[in-house]
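The complex appears here minus one protein chain, its other protein chains still in place.
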């Protein structure tokens, strides 16, 4: 029986700062299913990495208390022994693999644990079979969808036979179907193999009935147990009404197709983006949503037409194109080109196409709304994930481009921030007549802000809510 | 799949490095030609794609021409002879390099170096994990430039921001990868089990040593007395 516990634990990243985690005592019962919630920046990831023994080796300092795996400090245990007891799944699926294929990755882990090479093939096969990805064994991991990648990570943990599985927002970039099938796999692990599960998540749907213990981490770094009733009455699916405007913007596409490695990935027949509205593109992992945005922004090759005022967008020079269409990357830090919050905002202000709309007063108001005004002199790389997302979105809005595309702008935002960001976007499109198109797996909390939905299934883009499928 | 005549990656690398180093100091057209021939034979034996090979030879043509012209015009003595030496040397380097890059991958090479020249585990698997990011690194450079463009800037080779952004990515990725590998049980400084032993046949060692000796005998016997 393995138990993992903390006792009056305090943890800080920089010794001159307030502790991120404050006096935390927690014991994970063997064979239990536990959920951790808390606003963004409260320290969920930090706590999980401490439990996994990765901190303080990789960052920060324990200033009081300890984390114990069966009475031994977990961070001191040599990784290959520790991994047989505690393993972790990370938020960003793609950054957790050393090897190129699922088979190699599991083999790498088994090698670390000093398994007998003769035993490996069977063990690898049965772990891959458990999560249902035997057919992907020799595919390139980087070509798999987010959900499939998380399954590879899970298979690795199963092969290592870890007793305690920690998962840090494992579904953040994952579609609802994949999320459900992973949750089912986790429940099966707990119930048939006696594993202990500890997940952090912003989205509470689908947990009712699964969870034994619900923990809530507060902004002051304290942890308490919350009532399981919180998990009840979580709506499972969110539908968006179709309120699409008949007035269209100058951007449209015809017979757009993208091929990658000789397979047809995207087929989008005919569409004009409506004027002054926010649209969402949904669809399972790997459907091609990000690829579609790359085509729209001319970052990859495609066939067919994307037109701007009836002229082909590809004929505009990059400089001109950058005045038409903007792209918010999935990783916020990729967007930053200066050092501090203030510089980032000032640069956008300098570039804006409408200084009448983006007056200093409006910018200040928006900064306040997003709770960024006190951070002006902060270095952008040292903001929390949520703060970076908010800054990224604001700095793109200020550019005042006719078309803005956002790839997963809400991942990692808590409820309040989400609402603020959406309100800002809403006012922006209403008042400027510009259009926003965004990709998001997150649907909760978006109901009042989305005007139309395009889904990507079987490589085709459909407009939802119209009787005839749009093509 | 690798056949028996595929030279072991460690051995091949040592062999190629040794000869490349030798021809860096030796001015001999015939020696360069012999190495070009050897490399070509090996490349054909291992059935590399002709297209890739031809493309390679073609792309380096301007470079070869430049080399030829510069010695032909600027050298103090024997312009034609020197131009020929340095041009054939260029192709010898190119094809010897191709004998490695077109016939093995990074993974077998690193695992082989780990086994035979005791490259430490931390380097073997750290480098391997990093090399698996190569496609993303290429993509990231494009992203960096595109992000700048969006905000009305353009990054050129002499702009520190371009490199700074690359370092930001490198740091984020390396932290994530190292944490993930550690969580998958990778332990710095401890042994692991080695599921795929890399064979280093004795006959290959002997054969390559003999080739090196023969080449040197040939060269030194050609020297003017």
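Read from first to last, the chains carry the letters A and B; within each, the first residue is number 1.
Here, a residue touches a chain if its C-beta (ideal position, glycine included) is under 8 Å from a C-beta of that chain, and two chains touch if they have at least 3 such contacts.
Keep this in mind: contacts and distances are computed from a predicted model.
When the unshown chain is looked up in UniProt, the name that turns up among "Aspartate carbamoyltransferase", "ATP synthase gamma chain", "Iron-sulfur cluster assembly scaffold protein IscU" or "ECF transporter S component" is "ECF transporter S component".
Contact residues of chain A toward the unshown chain are 13-14, 58-59, 72, 76-79, 81-82, 339, 379, 381-382.
Summarising the interface, chain B meets the missing chain with residues 16-17, 20-21, 24-25, 27, 56, 59-60, 62-63, 65-67, 69-77, 82, 85-86, 90, 93-98, 100-101, 106, 120, 122-123, 125-127, 129-131, 133-134, 137-138, 140-141, 157-158, 160-161, 163-164, 166-171, 173-175, 177-178, 181-182, 186-190.
Here, only the chains that are shown with their structure count from here on.
Note on chain placement: the centre of chain A and the centre of chain B lie 38 Å apart, centres being C-alpha means.
In the complex of the two chains, the chain B residues touching chain A come out as 107, 125, 128-129, 132, 135-136, 140, 142-144, 146-153, 161, 165, 168-169, 172-173, 175-187, 190-196. Across the complex, chain A meets chain B through its residues 49, 52, 54, 57-59, 78-80, 82-84, 87-88, 90, 92, 94-100, 105, 107-117, 120, 142, 156, 160, 297, 299, 318-319, 322, 326-327, 329, 333-337, 347-348, 350-351, 381, 395-396, 399.
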